[in-house]
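A single protein chain has been omitted from the complex, and every remaining protein chain is retained in its original position.
== subunit A ==
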Amino acid sequence: MTVLQFLFAVFASTTCLGAVMVALTQNIVRMAFWLMVSVASAAGLFFLLHADFLAAAQLLVYLGGTVVILVFGVMLTAGGRTRSLSPTGGETIVAAALALSLIMLLLFTVGSVDWERLNTIAKTGQVSPTAAQPKNEAEPQLTESSPTGDENSPVLGAGRKGDTGHALGSAMIGFRPQWNRENQLVLGTGYLLPFEIISVHLLVVLIGAAYLARAKRQLPSSRRSPDATSTSLLWDQDSAQLDSSGSANPALSQSSPVRDDLSRSQNLVSGTGFSMFTSDPQSPNSGEVS
């Protein structure tokens, strides 16, 4: 057993262990922990494949981003029903059907790949199985003296182990040379347009999230109902109160600006801004506003 095989066995088994434990665990935060184990081990597998950039992105995006958001969501909904999950009968059936179809999909995908051909490519760096023939002189090659030299790809640094960053960057701006089945070097399509579209999408999502999380503006006459607590993360009540006292009810805010500020800072300290701790409908905050 080589070192690589040993490490592959370790990372593959922890990936699977994490995934299985996510499904078996009842407690949401422990689930998040096992998800972290699974995702981090997948990043380890990417490192073993010398896809360093992808592995780092896996750590940053999935482990650093998604799990933080997951933990956020869990904590703000903690207590009561969501603390531990046990699916009902109908949910189990639906989940089983989904899992089965996913497994079928994966199996068909694995079965339809020409592994022999991929193996040949990996060993010789050529696309066709008859790769033994000497390559055409006209094919673009970097010189031997170049520090990022590689015999197969004209992309800068593509031959270096683990240097997927340069290749990804070139592909991003539209320079994606690849070997086709006839063993010719052709320029594939780049990823600039999809990337831009995704960026605009994310911007839209960001603006939408900011709109949703914004404090709700109240009508001057309406009382703040006990269940009007918005579900934004940290300071929803404070900002709502600021809004209503600033715009909706100027007389009150002028009469007690100091007290207003005091209660705001007390809220920040004691954390009544958290929606999970405001189950009491007559919290001091809403009482004061109304």
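Assume contacts are C-beta pairs under 8 Å (C-beta built on N, C-alpha and C of every residue); 3 or more make two chains touch, one makes a residue touch a chain; residues count from 1.
Heads up, the rule we're going with is that contacts and distances are computed from a predicted model.
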Absent chain [UniProt protein name; select from "Glutamate synthase domain-containing protein 3", "NADH-quinone oxidoreductase subunit H", "Alpha-E domain-containing protein" or "Phosphate ABC transporter substrate-binding protein"]: "NADH-quinone oxidoreductase subunit H"
Omitted-chain contact residue, chosen from A:R30, A:R176 or A:R214: A:R30
Missing-partner contacts on subunit A, residue numbers: 1-3, 6, 27, 29-30, 33, 36, 52-53, 55-57, 59-60, 63-64, 67-68, 71-72, 74-75, 78, 144, 147-149, 157, 159-166, 233-235, 265, 268-269, 271, 274, 277
